[in-house]
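Here's a structure for you.
The complex appears here without one of its protein chains, the remainder shown in place.
Chain nomenclature is as follows: A and B, assigned in order of appearance, with residue numbering initiated at 1 for each chain independently.
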Amino acid sequence: MSLKTGLPLPAPPGSPEAKAETLGRAGVGIDSKQESYHRWRNVKNGLVQAVTCLCTLAVLLPLALVFNHVLKSGLSAVNLTFFTGLPKPVGEPGGGMANAIVGTFELLGLAALLGVPVGVCGGIFLAEYGSTKLNWWIRFAADVLNGVPSIIWGMVVYALVVVPRKGFSAWAGGIVLGMIIVPLIMRTSEEMLRLVPQGYREAALALGISQWRTLVQIVLRTALRGITTGILLALARVAGETAPLLFTAFGNRFWNHSLNDPIAALPLQIFSYAISPYEDWHRQAWAGALVLLVLVALVNVSVRLLTRERSNRGRLPL
Amino acid sequence: MKLASAEAPPLSGRKLPESHVGDQAFKGLTFGMALAVFGLVILVGYELANGSRLALHQFGWHFLTSTDWDPVQEQFGALPFIFGTLASSVIALFIAVPLSLGTAIFLSELAPLWVQQVLTFFIELLAAVPSVILGLWGIFVMVPWLREHPFPWLRQVFGFLPLFSGPIYGVSLLAGGIIIAIMIVPIITSVSREILRSVPGLEREAAFALGATRWEVTRVAVLSHAKRGLFGAVILGLGRALGETMAVTMVIGNRPEIAKSLFAPSYTLASAVANEFAEATTNLYLSALFELGLVLLGVTVLVNALARLLLKTVAEPAFQ
Partner (left out) sequence: MGVEGGESLMITIKQRWLGGAAIAFLALAGPTRLCAQMLINGAGATFPYPLYSKWFDEYARIDPSVRFNYQSIGSGGGQKQILAQTVDFGASDGPMSDANLASAPAKLLHIPTVAGAVVVTYNVPGLVGLKLDGPTLADIFLGNLTSWDDRRLGALNPGAKLPKMDIVVVHRSDGSGTTYIFTDYLSSVSQDWERKAGRNTSVKWPIGLGAKGNEGVAGQVKQMPGTVGYVELAYAHQNSLPTAAIKNADGNYVTPSVSSVTQALAAAKAGEDFRFSMNNDPGSKSYPIAGATWLLVYERQKDPVKGKKLVEFLNWALTEGQELAAPLDYAPLPQNLQARVLERVKAISY
């Protein structure tokens, strides 16, 4: 195409295109090389769209299959007793996972208690203070921690808490989950704090509000929603962890009455029922899996709903 | 207005003329909390090293090259587990990377906005499925199906290759790779999507203006910019793959031997620890397991560090 006029350039004389044009003007319908090339480009485009669409479907297929199976197998065992009863010995109907469900919430509460202050404060430091170099190293360390397999956390806390205290406990379970979420919350908090416009800080400082109060009452409050969603996502992620709890929280067939005692948790109970030979326990394991999945899905849904307006669509340079 | 980039300097660095006690205290508090990550890294490394002392002393470097895992004779070697971990992760990457990249391209470039949001939600939901549930589904649904249909077909077509030879059990290195692939697809997809979206819109518009088709816009304007970030996303997926425990241990066969074919059972570092930690009766056995953990930690740290370095200069989104 000519840049000056926007019209197609005339074909060089003697070339196949020129011949085709002549033929075309004479009413003979032979495609020029250009046209077939364009058509090939369109075909390629369509192919790629189809292939990537298939990729997406392939990616979603396991999710659909898993959900379907958990629903099918677990729904039959989900009833009121499941939510209110304690585990029963083998062969006796009517057992439930009430203590495991409550236990999971207790453990998440402990983890939040330990992990959220550390994570949020660390995120504040990364976003607001420090030097670029130091912060890079801290972020790097946090990312390294994010990559540590959860079973290793379990081993560490076993050696650190369970053995010296001579006992498994809810504290140990809370500590291990808390350790796992600290780097997660630190990174998401930092990102959320960075989204708060600089103007807010400057306005507050201009009004004479001290730095720490600016950060806590203005910046933190503005970013609170984003930080909360980060916390919820982190908790949803550790809610399903089994391996670290095996050697820390230990599991409990009864209600937990003291944080120094072992405590039941949903993934632990699911796992121990699943590897048993009893059909009734299998059904309960699938029911537990269903409850856990629904819990985690609910958190993710509410997080998405809360942050819908905040989605950044291709950050544009200004 | 500044871009929210990881390289941006801190936002509240300006000091007031008089430093209040409150300011100093708060800064100190947040500084201490931020240093906690260093503390945790040191803690993890120390506990594992401490636990491995016996085995390190007993076996030395031989631990990494020996294929002997014998609890009765108390001879321990990590090579089969290292092989299993790396092999299953590589297989997972082979399966997951094309699918993830294709999906990311579809979601960021080719799909309408509402489709994007709905599908992204579902893919992130897949990331939230706990490992143990996926493992249950794997052992009760996926493995029997694999044994009946795809595996025999694969052996029929590719059986002349040693990779596809041998008896078919269902639980195998390939099944382990597949289930890891399912687990890492969400993270590679979402990170890749963020990276593709962070390419400035101007680049795309310029390509469109020149008359390119959608695919050509993606290929020329977006992918060429995002190559490094996409590679980083893949390495991030690899880092996650190396540490997967519960789901893998249920479908990989748990045999401490270097698998000679994709259909043979295998064993990963994480699975070995999960299976045997609560059981290790002698101190040397327990120490050997701690050393497996140490090797695993070393490998995952290296891979994740590499991923982060690659992603360094790209606008980092708030992903887990």
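As a working rule, a contact is a pair of C-beta atoms (placed from the backbone, for glycine too) under 8 Å apart; a residue touches a chain by one contact, two chains touch by 3 or more.
Model, not experiment: these values are computed from the prediction.
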{"item": "Residue, one of B:Y169, B:F208 or B:F231, that touches the chain absent here", "value": "B:Y169"}
{"item": "Residue among B:I258, B:A280 or B:L302 that touches the chain left out of view", "value": "B:A280"}
{"item": "Residue among B:T120, B:T213, B:N254 or B:T300 that touches the chain left out of view", "value": "B:N254"}
{"item": "Residue among A:F67, A:Y129, A:W153 or A:F168 that touches the chain left out of view", "value": "A:F168"}
{"item": "On chain B, residues whose C-beta touches the chain left out of the figure", "value": "68-73, 139-140, 144, 147, 167, 169-171, 249-250, 253-256, 265, 267, 275-276, 278-282, 286"}
{"item": "Residues from chain A at the interface with the omitted partner, ascending", "value": "87-92, 106, 109-110, 113, 162-163, 166-168, 204, 207, 209, 213, 217-218, 221-222, 246, 250-255, 257-259, 261-262, 272, 274-279"}
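Keep in mind that, in the parts below, only the chains that are shown with their structure count from here on.
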{"item": "Separation of mean Cα positions, chain B and chain A [Å, integer]", "value": "14"}
{"item": "List of chain A residues in touch with chain B within their complex", "value": "1, 41-42, 44-45, 48-49, 51-56, 58-60, 62-63, 65-66, 69-70, 117-119, 121-122, 124-132, 135-136, 138-153, 155-156, 159-160, 179, 182-184, 186-188, 191-192, 194-195, 197-198, 201, 205, 210-216, 230, 233-234, 236-237, 239-243, 246-247, 267, 270-271, 274, 285-286, 289, 292-293, 296-297, 300-301, 304, 308, 311-318"}
{"item": "Residues on chain B engaged by chain A in the complex (per definition of touch)", "value": "1-4, 6-14, 16, 20, 22-23, 25-27, 29-38, 40-41, 43-44, 47-48, 50-51, 98-103, 105-107, 110, 117, 119, 121-126, 128-134, 136-137, 140-141, 182, 185, 189, 197-202, 211, 213-216, 218, 239-240, 242-246, 270, 273-274, 277-278, 290, 293, 296-297, 300-301, 303-305, 308, 315-318, 320"}
